[in-house]
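Inspection log for the structure reproduced underneath, given as structure tokens.
Yeah, one chain of the complex is gone here, protein chain that is, but the others are all in their spots.
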């Protein structure tokens, strides 16, 4: 399977994703420069974390106008898989490829630490290797991960099972104290209504190797690979 | 300009009369204002280390592993990989504007690392403030942490460890010492020289503004300047540009077209151009009108002294300049050819066809050396007479323990390092707060352990022993996680060196570090000195911060500090 | 002709403003107990060349719409005037 990892000026988790996908998981990878329309026939596009354009103005606000984003919009429309991690998620919501917005953390500062997530929907290409309600540990590292969506749209997300990950404690309980950034409904990751675009604030590439202390993130990538292997014949 | 008047200007720039005389001897004519400015910054404490340089000879430069001692950053070599590291202070800028001061400190040290050709893989911060119940100290502390987070997180270099210490002696003068570590294949390291007649000098990065032109306000206040309103301004960090500079520089280095490269840090263009020329034993000509400037009507000395951030100077093989320029442009950066390597040994600055400075580079980069008198401070006898038996024992040991654990100098640093992205680049194998931080090296079995240490109270009580304790503590920290101590960098924070008691503390500390390093077979690969850390209430406690790195052969065997299992034995080693 | 636009971007009602809350509590602890609400926003000054005021206005409106404000969470308003420099 071939993964494309987009490089915006200021991306800083691009090579982390590349390392995990190619060295750890043995997949083909391609770095996609933001100024090019060419997605190089990749099967899944990763919008990595970092600070595209320094997060100046608003997170993701400038990156969304990159030429590569036009191609990604078409790619999504034709059913292609896209994962936005952290800044990638911010770019996806700014582009309105996912609903909502990401506000500054409630505490007002950057937060970098492992958090527990509850996997809310496992019927997706990104989470099929988890079991429903499973509690996993993946690090967050962001200043603006406070997910916001107007209440009317929130109920749509809930109804359509688009909420994929929610912040919780180690037992899967969700309460005020388990929400690191103030996200509405403790949302850590969502999927598009078309099921092929995942946006999440936590960094799965940071928990994909034993030497870094956790494997849980790797299973997201493994889910994608497994899904694709089962489906790509159908798609071609 | 009259001779007399010029001596006044020279004094205003911090040059001594005998230094002015030496300038006359070197040039065999009166200096131009630009030349005077260039000498003043190049010979300043900040760039030239006139009060400290001679003592560095005491430092051992050899250790268990091969050592690199470079112009900007040194390092050690392990299995063909150069691990480059350096520490630097940004105390005074942080005291004035904590957020930007600390941010630009991180930016500066990272540029030193990638300027040497190594990719920055981690930063550390050693911070000292006055007690938190003082509102100003609290403000500075919060601003500094915020500034490090702002810059370090955005630039994509993890801030993985550090220290945080509160003591009244830092009330009017905080310490912000930042360290960065980089790694490169040994044969890919860059030179910081300019050589090869005809080769071109390229300026890349942010534009030059009137940032940090401290001493130059003196120049501006003289008749020959003109308008007012040239107030020196605080440097603002631009981590986004720095991130692009890192990537563009790494890419440019991989072309093989770069002859040399150097960052424009303290003293900006003056320092980078003259030191590149001197290191290459070449002449350099710079055309000032080609330098990208941010403000109109900048005077030549302003351009030469500006400390605007995120700028690099490159020497590129003639004929290949377009490929190099293109890389920087691709990353959205400004990059222009501003000069060339010329025959001779002079640094020549031209503005619109007129020469505004013409100085032998070797002389400019050879600042005077001073050894002022040193005297053992009076306080030492008194403080060391203290009878420990006078100390009352606590009534309730549990309460005492809780109080200790909750005290600002001992409590958890979680709230600080949680604000730093300490995981980006996915190398942080042992995380901060769980033991000494260890970075794995991707695709290789070994890892790097890092720490900074110094206890200023010990150094106040005995600078020699205190410094040895700092080295020993750092070595213990590394050993405790399974790493071999491999080398140190230092940041020597002291008061005014012209006061004998402060200077004595400094010398003792250098001796202490040297002796401890020899004992542990550790090289001092790089370092930095910050003098004049004083406030109206007196000098800071002497603080020779030690940054140490160690090598762990098999990163899988690294251990963190946590107790692991019920029934595991707990053993106390040592007396 | 040269114009200067002054743009203020504020959060829509109902969007939580953590920075505002933090600043309010900082003001309270500094003794400014009389403040009961703090809202934060962004400010931009943009110098631009246009044929006339109307065009300048139209272009600034577009810039806000397209880039400077995020319509999901933010409102904007601006003023524009001829400027000399």
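Brief remarks on what is shown
Which chain is which? They are A, B and C, in the order written, and residues in each are numbered from 1.
Convention: contacts are C-beta pairs under 8 Å (C-beta built on N, C-alpha and C of every residue); 3 or more make two chains touch, one makes a residue touch a chain.
In this text, all values refer to a predicted model and were calculated from it rather than measured experimentally.
Per the touch definition above, the residue from B:22, B:51, B:210 or B:499 contacting the chain not shown is B:210. Interface residues of chain B facing the missing partner chain: 96-97, 100, 206, 209-211, 229, 231, 233-238, 240-241, 294-295, 308-309, 332.
In the full complex, chain C makes contact with the omitted chain through residues 8-10, 20, 23, 26-27, 30, 32, 34-50, 59, 62-63, 66-68. Think of the hidden chain as still there; on chain A it touches residues 53-54, 56-57, 62, 65.
The working rule: only the chains that are shown with their structure count from here on.
Chain geometry summary: the mean Cα position of chain B and that of chain C are 39 Å apart. The geometric centre of chain A is 37 Å away from that of chain B, both derived from CA atoms. In chain B, there is no position where the chain touches two or more neighbouring chains simultaneously.
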